[in-house]
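Some notes on the structure that comes next.
Yeah, one chain of the complex is gone here, protein chain that is, but the others are all in their spots.
Note that the chains take the letters A and B in the order they are written out, and that residue 1 is the start of every chain.
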Amino acid sequence: MSTRISASLVVDDNGEIACMECGHALGPAGAPWKKAARLSETPLQGSGGEPYSNAANVLLRQFFCPGCAALLDSESALAGDPFLNDVVRL
Amino acid sequence: MGKSKSKIYVVATDVGGTCTDTIVFAPGEPLYLGKALSTPPNFAEGVMNSIRSAADTMGLSFAELFAATSLFVHGSTVVDNTLLTRDGALTGLLTTEGFEDTLLITRGAYGRWGGLTEDGIKHPVATERAEPLVSGDRICGLPERVDYKGAVLRALDVDATEKAVRYLVEEKGVEALAVCFLWSFYNAEHEHAVREVIQRVAPSTYVSLSSDIAPVPGEYERTSTTVINAYAGNIASLYLNNLQELLTNEGYDGPLLVMQGYGGLLPANEAAGRAVGMIECGPAAGVIGSRYLGHLMGDDDVIAADMGGTTFKVGVIQGGEFDYAREPMVDRFHYVAPKIEVVSIGAGGGSIVSLDPRTNVPSVGPRSAGARPGPICYGQGGEEPTLTDVMILVGYMDPDNFLGGAMTLDLERTRTIFKQKIADPLGLGVEQAAIGIFRIAAAQISDLIHEITVERGLDPRDFVLHAFGGSCPIVCGIFGAELNVKRIVIPYTAAVNCAFGLVSADIVHEYSVTKTLPVPSPATKINAIYESMIAEAQAQLAKEGFADSGTAFEWSIDLRYGRQVHEVTTPVHGKTPLDESTLAALVDDFEALYERKFGKGSAYRAAGMEMTMFRLTARGLMKRPEIEKMALGGKDASAAKTGRRPIFVDAAGALVESDIYNFERLTPGNEITGPAVIHTPITTIVLQDKQTGHLDEYRNMVIQFN
Partner (left out) sequence: MDPITFSIIRHRLYRVIDEAVITLKHVSGSAITNEGHDLMVSLYRADGSLLMGGVGFLHHLTSAAEACKAIIRRFEGRINAGDVFLTNCPYTAALHTSDVYLVSPIHYDGELVAWSACFVHVYDIGAMVPGGFSPDSRDIFTEGFSSPGLKLVDRGEMNTDIMDTILNMVRAPEMVALDLSSMIAANNVARERMVALVDKYGSKPVDQACQMLVDQSEQSFRERLLELPDGRWESRQYFDIEEETYRVLLAMTKKGDTLNFDFTGSSPQSKYGINCAYWAAWGGFFAPLFPLLCYDITWNDGVLRPISMIAPEGTIVNCTRPAPISLATVGAIQSVNNAACICISKMLSASEKYAKEATAVWHGSHFAIFMFGQNQKGQEAIGIMTETFGGAGGGRSFADGVDVGGEIPNPIGRMANVETTESHFPVRYLFRRATSDSGGPGKYRGGTALEYAIQQHDSPDGGINYVVSGKGTKFSMSDGLGGGYPGAPCNFRWVHNNEAAEAGKNVNPFAMSPEQMTGEQESISWGVFPLMDQDVLYVRSDGGGGYGDPLMREPEKIARDVREGNVSEGVGRDVYGVVLDADGDVDAAASAAARDAIRAVRLGQKAAE
């Protein structure tokens, strides 16, 4: 029985954080899962059409499931700022 | 062909959401009432059924009735219903280029929270705008621009207009077009030019111009109003034409007058072009009816309260005048047609009683059990306790004798479910719990009336309360006492109050000119503004057959303090045209009205004053039908007594055995001392302790406080 911990992630029977879509495991519950995801880090400017054109040096980080490519989370970041880390304690 | 009888009858029929009611007036005869179920979407059927029901009580056939009818007055929810069911025309919108999104973005969140209760507003994630009547792909912006003075900055591009009209009608299949340009109420040239193009290129399209329908400032509300009018225009027009035809076929050849939301009538051909004017004409008729009845009884300050199955509605008449709604809405759309102010809450006979799952605190409504399944006691499968169920548990209704014996009520099942769902969780006996819930409902109603009186600077103690609708006469003894009103009147026509209102209305045409003038301004300047409105009104009323002596003109002017947003429509009470002294009196009246509405000390003279709108109300005075006054007999009502049973008496906080009466056996002059219950075929009247009811010469039940 998997338990939901975010809009896109669950904790599976093995106590691992997993993709809600395909079940691909991303590491033990409570640990930072983003390290196990595929990361796209591109300038926010140019990522979404004309209204994003005046964004400055901020990046759009997108974390994808290595199993099915589902977009698991995203964050805005200046280069070098750490990943945001969410921990759900079930 | 028999000889023609003289035309003595006035027939009034009001189509409501559930019922279609008729009143027939005949001089020297009592009022004849008729009722039938409303028949959406072909409401005309219900209209004819309702008239036939009245004719039956008169012992006349349709042909006989109509041959002797001089006037047919009508109000209908057909436009409200079209909006509710989203059954209107495929509509397009032409507007100023650059401002195409005005209708859709509703001034931001305004359209998202408008019409919601505070509970809804506190939960923004769960809110949405209503689906707009025109989708974005049926809106075209046209090159044109007028400024705040009405000056043309950019002439209308007629070629672009033609292209847009062809696109909307031929490619998008649009059936009706609304036209609204910025500042068109100061300069309507461009809108007129667009209409010309549409009539040339796509003549069968229904057209509404904002400068015709709502020539007032505020482009969002003006656009919304014009769109609603275009959307429902054809349906309203077809409906009235069809009704006219049906009546003609039955032998009626008189005028057909149609009620508007501002409480006046328009001839059918005028009303057909102003669908938006018919919105909420029912409640408006109710307030008008109350005003007339109050006037007959010598009361010009009336609180008109109507409690039906789902909602409790109230309007206020002060000195014979009423307020217009400030930011009117229909369904969840804003619009700006003048509309009599009626406020409401979800508290009616069918309102569901529930306990908050977390805190166990009880509340009444706003959810309703409707007509189906309805209250538990109706035995139609209702499982949730409603206010009607509470009323039967506190002894106000006779389970064996509901609706004059038409229906029996399941008291036992009601008691069982109420005990399980409400009384037990509250830790109270069934009766105590029912009493408590009843008091909550009365308090909520009291608060609503407080909102429309005390919060507007009016004192309920100066008012008479009129109680309409199936449930109001049951509760009014409690909230009326709490508000300390002068007395309570349950009108004989309570069941068909809106129809009664129809025949107490005049033909009313509303005109307005938007213009900003400083105070003071010369009276001559103001009089000049009114000249063209008066000329137009006189011509229109003459066309409708009114001699000058049968008309009345009322002026009112919107004023505000400099750079403030709040405008107050101030009636001109002096002679017109204005002179310096009547103008000075107007300014004094404005200040008094402003302070009354907005609180003492709220007037800020240092900011200066401006006049922003000049309004003319032109009346074609209709003969008020006479209501037969019956002879007043003795006070002894014992012939009407049918028995005794325990009923809830508020002062005692418990059920107390009291007298029960049958209304039909009462005669004018009879007096009943509370506590007591009087059953009528359509409602129940409850007299509380220290209240005396007497039946007056119109067969109204008048309740005095001792």
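Methods note: contacts are C-beta pairs under 8 Å (C-beta built on N, C-alpha and C of every residue); 3 or more make two chains touch, one makes a residue touch a chain.
A quick note: this is a predicted structure, and the numbers were derived from the prediction, not measured.
Checked against the hidden chain, the listed residues B:Thr85, B:Asn249, B:Asn360 or B:Ser638 yield one contact partner: B:Asn360. The chain omitted from view is touched by exactly one of B:Pro40, B:Pro143, B:Pro399 or B:Gly550, namely B:Pro143. From the options B:Ala371, B:Ala443 or B:Met630, the residue with contact to the unseen chain in the full assembly is B:Ala443.
Among B:Thr39, B:Ser70 or B:Ser135, only B:Ser135 touches the chain that is left out of the view.
Although one chain is hidden here, its contacts on chain B can still be listed: residues 97-102, 104-110, 112-113, 118-119, 121-129, 135-137, 143, 145, 147-149, 153-154, 182-183, 217-221, 358-363, 426, 436-437, 439-440, 443-444, 447, 450-451, 455, 516, 560-561, 563-566, 597-602, 604, 606-607. Counting over the whole complex, chain A has residues 4-8, 34-40, 44, 47-52, 54-58, 60, 62-64, 66, 68-78, 81, 83-90 touching the chain that is not drawn.
Here is the rule we go by: only the chains that are shown with their structure count from here on.
With centres taken as mean Cα positions, chain B sits 55 Å from chain A.
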